[in-house]
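Worksheet: the structure to be examined is printed underneath.
The complex appears here without one of its protein chains, the remainder shown in place.
Chain lettering (A and B) follows the sequence in which the chains are written, and residue indices restart at 1 in each chain.
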Amino acid sequence: MASKSTRTTFSNFQASFLALTAVRLWISLTDLSITLKHDHQLSSPLTSFSQLQEGIYLFKHDIDPYSGGSFRHSPILLSFFATILPNSRKLASVLWTLIDAAGAWSLVQIWRSRQNVISSPWDILIASLYLLNPYIFLPSLALSTSSFENTLMLLSIMLASQGRASASLLALSLLLHLSLSSIVMLLPILLLLINDPHSHLASPKPMANSLRKMVPLFGEFTVYTGILTILSTIVAGSWAWIPQTWGATLTLPDLTPNTGLWWYFFTEMFDHFRPFFLMVFSVHLLIYVVPTCIKFQHDPLYATFIMLGILGTFKPYTTLSDPGLFLSMIAIFPETYPYLRHPIVTALLHLHSALLMPLFHHLWLTQGTGNANFFYATTLVFACSNGAALVDSIWAGLRIAIGPPVDNYTVVQE
Amino acid sequence: MLFLSVLHLFLCLSSWAWGVYSLDTQEQIVRNFFEKNGSPVGETGSTHTNNWAVLVCSSRYWFNYRHMANALGMYRTVKRLGIPDSNIILMLADDASCNSRNKFPGSVYANPGRHLDLSGDNIEVDYRGYEVTVENFIRVLTGRMDPSVPRSKRLLSDERSNIFVYMTGHGGNEFLKFQDNEEISAFDIADAFEQMYQKKRYNEIFFMIDTCQANTMYSKLYSPNILATGSSNLGENSYSHANDNDIGVAVIDAFTHYVLEFMEKINKTSQVSMQELLSSVDVTKINSHPGVRTDLFRRSLDKTRITDFFGGVAQVEIVPPLDVADMNTPDEAIPESTNKGKGDNESQEHLQLHSDVPSGSTPQEPSTLAKALNWMGEKEWKNARAWASVTLIGFLASWAASKH
């Protein structure tokens, strides 16, 4: 009886999952992607599909795509799209939907391994929270390669939760090639690999496993990254791809507006301060890694989740799918919900910024009644709402250890 | 013996005395020469031998027509009073006469009735459009020029030059905008004048500026022998004088208009003093308070003639022909010249490299052949690279996936 019911939920999940994917596919095949593909909020110069197509065109016509300043995608993407992956818009839409479906499936797998179950009635809710999250859905419609990054990230986490170290590290090093900022995810993933993914938030204890176990894993990661770097160089024909792809993340040559905090700041920057602040902004991303991992050493999956939030808020060249991944991942930590501090405030902040951002973008670039400051102001609001979600999650993740609230007692966290 | 030595001493003394006397008389002759064209009051007259004018209109765009008219009006006046084109550096940031909105193509007028076409004939604009920059202006004043700059674009003044510097445009407290792009500050001008002084590039300067809060622009000057005037005090605007209703924009600024109006009465031989010019401008008419700064200027204004700055000195002094390069090399900073040298070397090297190529043209042919062959296979080679990478990644992924 029990096994039968398990099977029915399982097949129910599969059916609903397929239905969701079909809906996604149907929407992605409409002409929406044509109108969306140039939207600054959905794809950045590092993830835009039209720039990828331009790079492939140059590549196929014997021009080094990295010699100009327009193509900033990884040579790995270049090689895949120049060979086996489709280049036409319709087929690409299908591919992008499948990639998102893979991401959703990975998220469900992460949830299952965290709960240590084979299936649960919540599976479909989690999948739909990923597939129908507009922050993830819209960039995917716009064919932004950030969908690939999200799926690789989720795959890496999933494989790490299942203890498949090599595959996880390979996925992470592929991700690193697509987006340099993902390097901050290395430490949490390594921790996850030497620990189990189950929730230990309620009972924090120092990590039992020795950190020394991480060394061979780190070595493996380095090897994979090295191999991929060599492969990239083989594809690109020279080392010129490095300053154009990884270098762009560090030096911010393209100041096209996006949802992040960097572009406006560096538009206004005097040239002689630029290197200094580039350094500050880049290092700023790194300083969170170790504290987060130490604080959540008992639950590395939660640390990974927090790092995703930080990355989505502060990394250069963000698209909506970066914070979208963080927000969708909240779904797999239901134990923290009762301890969230101001969930309604955070939700309302997100509602405001989600409506304000496209509106001000429209006022600035379509109607011409606003200006760049309007849009930048909304990206600040957006960063605040992401920050609020992040702070809420950190608070809840730590607060849960103290147990349910008792009247006349207030918890203080320092 | 003693007598001889006494005679000797006497001779020495007398020759020394004569020498001293003759030196005095020579100086006197020189002074007389220079003061021939000065005022009759000898010691208060100007001692210049040549006149220069630097006229700057720093703003562009059609609605700033009046600034171009200001500068062109000044240009006409100084030219009429005898400064030749070779001694006038005219900087015009825009060309109002050829603007497509100009109802009278090719003409610029400074008065509503359009009596006088300032752009009519014989206009020599030395710096125009985007050449009018703060850097170029300061280079003109200080004479730090690239050797390639022609003489007509240089201020070839010396320590006997009286220079009239006129500026107009949009400004503010201690700055003047150049083309909505950059600004020159009062300090920049003061330092440029000081450099000119140290390099003995002027005898006296008359600095006139017509812009909003113009008087702040000369407040930082500190070099001697500069007379300065501006159109308005700190916090005041300088207003335009009149519109032409066919041209459709204001055609001249009030301060400049009244200065020019006064100047119309002056001719090459007039003895009118600067004092009269500067006190002729009526505050109620121009709606701002023009200012004059005399503390750096040695002479009294009522003894200074307008033609000391606006007119050309008629006398011609014959000097050995000047070598432009000679004149400029001492001015130029040393690094610049070394740079130049380096550049020359490099270009020579380049030349050599290039000359090498044709000599080795015969061995090049096989290489082009190889290149062609290479190119034939390049496409496939590239595809092969891409496929190899994809296959390797696929292999890697499947290996990693199957590891557990």
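Assume a residue touches a chain if its C-beta (ideal position, glycine included) is under 8 Å from a C-beta of that chain, and two chains touch if they have at least 3 such contacts.
Just so it is clear, contacts and distances are computed from a predicted model.
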Omitted chain (choose from "Integrator complex subunit 10", "NADPH-dependent diflavin oxidoreductase 1", "Gaa1-domain-containing protein" or "Exosome component 7") - UniProt protein name: "Gaa1-domain-containing protein"
Decide which residue listed in B:N99, B:N173, B:T294 or B:N383 touches the omitted chain of the complex. B:N99
Using the touch definition up top, pick the residue from B:V249, B:V292, B:I306 or B:A386 that touches the left-out chain. B:V249
In the whole complex, of A:K60, A:R89, A:K213 or A:H352, the residue touching the missing chain would be A:H352
Using the touch rule from the top, list residues of subunit B that touch the missing partner. 61-63, 99-103, 105, 243, 245-250
Note that subunit A touches the absent chain at residues 344, 348, 351-352, 355-356, 359-360, 362-363, 366-370, 405, 407-408, 410, 412, 414
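By definition in this document, only the chains that are shown with their structure count from here on.
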Cα centroid separation between subunit A and subunit B, in whole Å? 58
Contact set on subunit B toward subunit A in their complex: 375, 378-379, 382-383, 385-390, 392-393, 396-397, 399-401, 403-404
Along subunit A, where are the residues that touch subunit B in the complex? 59, 62, 75-76, 78-80, 82-84, 162-167, 169-170, 174, 224, 227-228, 231-232, 234-235, 237
